[in-house]
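Step one of this worksheet: look at the structure below.
Heads up, one of the protein chains got dropped from this complex, but the rest are sitting where they should.
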Amino acid sequence: MLAFSPYISSLIDQIIGSIPYFKPELTLIITFIGAIIASLFCDRYWDKTSFTITIAGLLLSGCYLLGQGLSHVEMVGFFDMIHIDTFATSARLIILLSTLLITIFIQQRHQHDRPLGDLYAVLLTATLGLNLLTMSSNWLMIFISVETVSISSYIMVGYFSSNKAQSEAAMKYVLFGSICAAVMLYGLSLLYGFTGNLNFDAQSHIAGLVEAPKLMISIALLFLLTGIGFKLSFFPFHVWSPDVYQGAPTVITTYLATVPKIAVVVLLSKLLAAWLAVSFYFSDFLAYAIIIIAITTMLIGNLAALRQQDAKRMMAYSSIGHTGILLMAVLVYQNNESNVLLFYLAIYALMNIAVFIFIDSLESNLGNTSIESYKGLGKQSPVLFTAFSIVLIALIGLPPTAGFVGKLLIFSKVFEQYQNFQSFGLLALLIVGALTSVISLFYYFKIPLNAFLKDSVGQYTGKSNPLLLGIGLLCTLLVVLLGLFPDVLLSAF
Amino acid sequence: MITLTHFLVVSACIFCIGLYTVLSKKNAIMILVGIELMINASILNFVAFGKYDKVSYGGQIFALFAIVLAAAAVAVGLALVLNVYRHYKTINPDQINELKDK
Amino acid sequence: MPILSLLIFLPLLATAFILALPTRYKSSYKYIALAFTVVQFVLAGICYAHFDASQPGVQDLGGYQFVEQLPWIRLDLGSIGKLEIDYLVGIDGISMPLLLLSAFVMLMAIGASWNIQKSPKGYFALLMVLNMAVMGIFCALDFFLFYLFYEVMLLPLYFLIGIWGGARREYAAIKFFLYTLFGSVFMLLIIVGLYFSVINPLTGAHTFNMIYMMNPQNYLGDSIFGWDGYQEILGISARLVGFVVLFFAFAIKVPIVPLHTWLPDAHVEAPTPVSIILAGILLKIGGYGIIRICYSIFPDMAALSNWWLGLIGVISIIYGALNALAQKDLKRMIAYSSVSHMGFVLLGIASLTAEGISGAMFQMISHGFLSAALFFLVGVVYDRVHDRNIYSFRGLAQLMPKYTGYVAVAFFASLGLPGFSAFIGEAFVIIGSFNAASVGTGLPRWMAIAGSIGILLSAAYFLWTLQRMFFGQIRLKGGESWANELNDINSREQLILFPTLALALLLGVMPSLIFNNLNASVLNLVSFIQQFI
Amino acid sequence: MEIILFYAFAVLAIGSALLLVNLKNIARALFLFFIVLFAMAGLYLFALADFVAITQIMVYVGGVLILMLFAFMLSNKELLKDLQDSSGSFLSMPKWQAIVLTLGFLTLMILGINEWQQSIPTWILQARQNNTEIIPTDNNIQQIGLRFMTFYVLPFEIISVFLMMALIGASHLSRKERNR
Partner (left out) sequence: MNQLAHISPIYTALLTVAAPLVAFLYQALVGKRDQSGIISLLGIVCSFIFAALTWLTIWNHPVVSAQLTWFTIGASTFKVGILLNNLSVLMLLLVPTVALPVHIYSRAYMKGDPGVHRYWMYLSLFCFAMLGLVIMDSLLLMYIFWELVGFASYLLIGFWFTRETAVQANKKAFLVNRIGDLGFLIGLAIIFTQFKTLNLVDLFGEAGLIYQSAVTNGQWVSPVNSMDQIWLTIAGLAFFLAAMAKSAQFPLHVWLPDAMEGPTSVSSLIHAATMVAAGVFLLATVFPLFNESTLLFIATIGTITAASAAYFALGQYDIKRILAFSTISQLGFMMVGIGIGTWDAALFHLVTHAFFKCLLFLSAGAIIHEMTHFKVHSQLDFDPQDLRNMGGLRKYMPKTFMLMSIASLALAGFPLTSGYLSKDSIVISAYEWAQSKGDFYLLIPIILVIVSILTAFYIGRLIFKAFFGDFRIMDQVRDKLLDAPLHEASKTMLIPMFLLGLCCLFPVFSLNPFSYHDSWLMDGLLLDEYTFAPSHNAHVIIPLLLLIGSAVSWIIGWKWYVQQKYPLNANSLSLKAAFNQAYINELYQWIFVDGALKLARFCYWFDRYVVDSLVAFIQFIVLSLSRLSVWMDKHIVDGFVNAVASVTYWTGNQVRLVQNGKLQTALYSVFLFVLLGLIYLIFF
């Protein structure tokens, strides 16, 4: 104790020195408090107060982030708790922008439902958690962030609980999520046992892993992957996602399918970049496991999507399939070369948001999300379905959309690795990745098939929220433009 | 002499019992209990290892955070389970299966 | 004047016009489409007129004409190296005739869609997008650009078949899409591999430039498709894998047996104009891709594997012809005849002789408008009574004498009657593949002889059809009402058919119109590949 | 002596946990859960984590368990019944499969621990050498407090936000009456 006290002031200096780099997150925390207060006291006078505060906070946070991004800040703060680098900054920007769009989406879609102030607050903490996730390399910090994100997500899914499906989805989500978190925690405890250190990129941490006994570290790593897998919903931890995506309100599904994945992918790529740099039992094991998981995830996601009748459920499987592609990218991620990954993440976010906006727009007209009910609607709202089809094409990964460029870049990365290492696993990844693109055509094209190729059956009013449709169309346009001129975005990262 | 192995074996047992609970009990509350058992097993690991980490106290602090997080998760989880109960009048997870591949 | 860019992107302008114009002017869409296509055709004609036949092209960028090169995507991707994608278009003797053909067939297709009633806006807009894509495919010299157009082409076709098609249109559309996509996703992998294997000698960056990919000097020694190191994928030579994958990607388009089954379905279900485009242009993309990409980038593997290509060609010829013989649906019969005729293209290409490859190219051109004419002719009957079953008709010659005349001319032209273009193509494919054994390319002579059996079979199914449908006493399934419906062809239809068949005759009598532009490139290609035999 | 106590606590924890799993009455099961948590807290003491043990009792026993009991009391009594459904199809997964799976995990883990026993991690050996082990006389609470305010200040702050969010969320979710 006494040995410790002389350093306290310098420690506190370091804390204070870290704070300026923490501005974006601090803004989020303050906005969170502001949103709570607004929802408690102000929303009854003007029901858009909390919304306005949230938007303002997100924008402000975005401004700080932009500043960080432009000045290429690279720093370590809070005693190694956070590592800010351009990768994390860009990822946080994508997260913030997506959250911004989703906030608007929520506001537009649910303005007549229950008071939304609390939801914005929860959304903000989720964003905070995600931001931290992209920056931290400390298991404690990571676990807290993951839990923050998870619990916010549970609350968001159950927020409206206006029908059976929503509450069922929320319950399944929370139980499944907590179990995975508990398993991950067990894995973390083992990792801690191997190394006595919580920083995954620390030298001693890796040294501890290197000498760890094989059986136990295999268990630990797989338990760790359980927690990450739950967030990313890759095989075999994907089973919750179709139910939850289908049951949750569409806006929340949009969020779940898009934003958390960005942060977790960033985390996983940093982790793998740190660990796979050495070649020992644990890293080979991990690489092998990830390859197998990626392959099965792509296959399972796409195959299971084939038989789906519900658009949201289908999109859940589709996002599982995309997770497989993302895992490919993560596997070959190397330090300081984040732009391919970021490009795909950005595109992925754009595509998902657009798709869910379209699904939602149709849902608000039709009252359900069954693909069957889209029959013949292509003629009645051609603009919407044309844009929808374009986005689906991007999801398949066909030119001239950005989805294609993203896939191409990832394939390129993997191919390059393959060329260097001649590993069969990477080749298998490539082949399966290509194959599943073909399979994905089947189910994605069910939607245009029903909309354009079949004849109309029911009544359809065709009215839609102009702002949301505008956002959807903007995303679509971006998807096409970025497909033609990807360097605009790529060079920005 | 209580060695590390003692702790590890106990925690492995508790973890597996938790897992079993989670997998087999037909009551959502019991599943939450199972989760808590698993978390407790992890905490036991943490404190057991934390004994050798006097510098940063990583184990014990992690354990403390884990307890807090688990408590919060249980609160939210219970709220959601009760929500389901309002709609379904049951909390048997087997009967809450409206959402599935049709 | 950036004539190729104009050629490619004019249809896009037309699309914009059509989309911008409100639906109440829907009768004007076809005129817009027609006008733009005519302009396009004129531009293609200008290309033809100003084309310097002595330039060799193929693996020599200097030998390409009307070249436009703009930096498009330039990126530094760290370890992947600099990403270098150009907007690079240009034509040589191999692409130029196909470009002209496409413009012509497009014109025919617009003419054939004159009576489209079902949402003409979408129809013509999609048709124009398709138009853009096919033009782009024939002009692109950057692999990335090529792939872009290649995939873009699929989508409008999917919808054109799927929305305006027949009863089983959804099945046909998705089948068509899947087959092609199946080939092309694996092509993408090879493109990526090539990208890493090739560097631009000027900048040192990796490149998608196809011309650079054709030069062995530009390959990195230890790269996956490198020439020096013996790289393997799953124990097979990497270059062979690359060649085979690319070949299958294009062979699906050609199509070869047994990857052809999308074709009859797509044709039968597609509306007439789309059938025309499918047969007239799309199948040619397969052949073009094999020549431009498989052969030029993997000349060593082309020399190695042409025996198998020839075998596939022969099988396609005979199998397609046998299938055509047994069809009861007229359109299906013609679709199978396409399989058979395109088999000649493959056989000719496999011969690796100047005669064979030129013959294959000529056969592609000739089949381009002849099959288009055939599908149009099927459309004529189908428009009138909505039946295509051969056995539903008999003695049509008495009801529709002019129509019968056109059908007879088209049939005979297709079965290789001398004086028409198909003859030149098929004869030189046979001669070329026969010659191959003497040149030493490894194609045995029996393949030429077996291929010629296809000529016999084609006569059989065409004549049999002629006999069943057109000759004899009138006997129609639909009785009197059909007899009233089956008017002889009108002047619009004649306006489309006459130039087509006249062109078939013209090219049959004066094949030099095509060959002159082709020779330098083909000779260059042949000598390029000959180095590796 | 110490080891006997440890075994006693261990047996108590594992035994009541096993009993808990197999009890039909949920109220009793929750009581057993209470015992498990106590026993666990006791085990923490053997790892010289006195503050963690206290927190365990305070948070879990005082918080979580009470919460659960209240949840029961607030809702229907039906919840207290055992909801086991014996007539399960293959997919509804009868118990024996869960047992097999769990035993599989247990076997692997025990095997792993056994393997680990042969090679104590270097950092622990170093800690023993450098005497940086926690010893029973250390004032853990003070040390932990210092760490919270320095090295772990960020998590500490974040978890406050987190708890706030959980509070709001949970209260929102359990509000029975809808405003609208």
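Each chain carries a letter (A, B, C and D) given by its place in the written order, and its residues are counted from 1.
The definition used in the following text is that contacts are C-beta pairs under 8 Å (C-beta built on N, C-alpha and C of every residue); 3 or more make two chains touch, one makes a residue touch a chain.
Predicted, not measured: the structure shown is a model, and the values here were computed from it.
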Chains on display which the left-out chain touches in the complete complex: A, B, C, D
Of B:I39, B:I61 or B:I96, the one touching the omitted chain in the full complex: B:I96
Of A:F51, A:W139, A:F235 or A:Y460, the one touching the omitted chain in the full complex: A:F235
Among A:A170, A:A212, A:I300 or A:L490, the residue in touch with the chain that has been omitted: A:I300
Among D:L23, D:L67 or D:A98, the residue in touch with the chain that has been omitted: D:A98
Sites on chain B contacted by the missing partner chain, in the whole complex: 19, 22-24, 31, 93-94, 96-101
Those residues of chain C which, in the complete complex, touch the missing chain: 257-258, 260-261, 319, 321-327, 353-355, 357-359, 395, 397-398, 412, 417-419, 423, 427-428, 430-431, 434-435, 437-438, 445, 448-449, 452-453, 455-457, 459-460, 463-464, 466-467, 470-473, 510-512, 515-516, 519, 522-523, 526
Where the missing chain touches chain A, by residue: 171-172, 175-176, 179, 214-215, 218-219, 222, 226, 235-237, 239-240, 242-243, 285, 288-289, 292, 299-300, 303-307, 439
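Criterion: only the chains that are shown with their structure count from here on.
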Between chain C and chain D, the fewest steps along chains that touch one another: 2
Neighbouring chains shared between chain A and chain C, ordered by label: none
Chain at maximum distance from chain A, centres defined as averaged CA atoms: C
Where chain B and chain D are represented by their mean Cα positions, the distance between them in whole Å: 6
Between chain A and chain B, centroid-to-centroid distance (C-alpha), Å: 25
Chain centre separation in whole Å, for chain C relative to chain B (CA means): 64
In chain D, residues with contacts to at least two other chains: 109, 113, 116, 123-124, 127, 143, 151-152, 155, 159, 162, 166, 169-170, 173
Interface hub residues of chain A, defined as touching at least two other chains: 140, 144, 147, 151, 154-155, 158, 161, 193, 196-197
Full enumeration of touching chain pairs: A-B, A-C, A-D, B-D
List of chain B residues in touch with chain A within their complex: 4, 8, 11, 15, 18, 22, 28, 31-32, 34-35, 38-39, 41-43, 45-46, 48-49, 52-53, 56, 58-59, 61-62, 65-66, 69-70, 72-73, 76-77, 79-81, 83-84, 86-88, 93, 96-102
Residue ranges of chain A in contact with chain D within the complex: 1, 4, 8, 11-12, 15, 29, 32, 36, 78-79, 81-82, 113-115, 118, 121-122, 125, 128-129, 132, 140-141, 144-145, 147-148, 151-152, 154-155, 158-159, 161, 193-197, 204, 207-208, 211-216, 218-219
Residue ranges of chain B in contact with chain D within the complex: 1-2, 4-10, 12-21, 23-27, 29-30, 32-33, 36-37, 40, 43-44, 47-57, 59-61, 63-65, 67-76, 78-83, 85, 89-92, 94
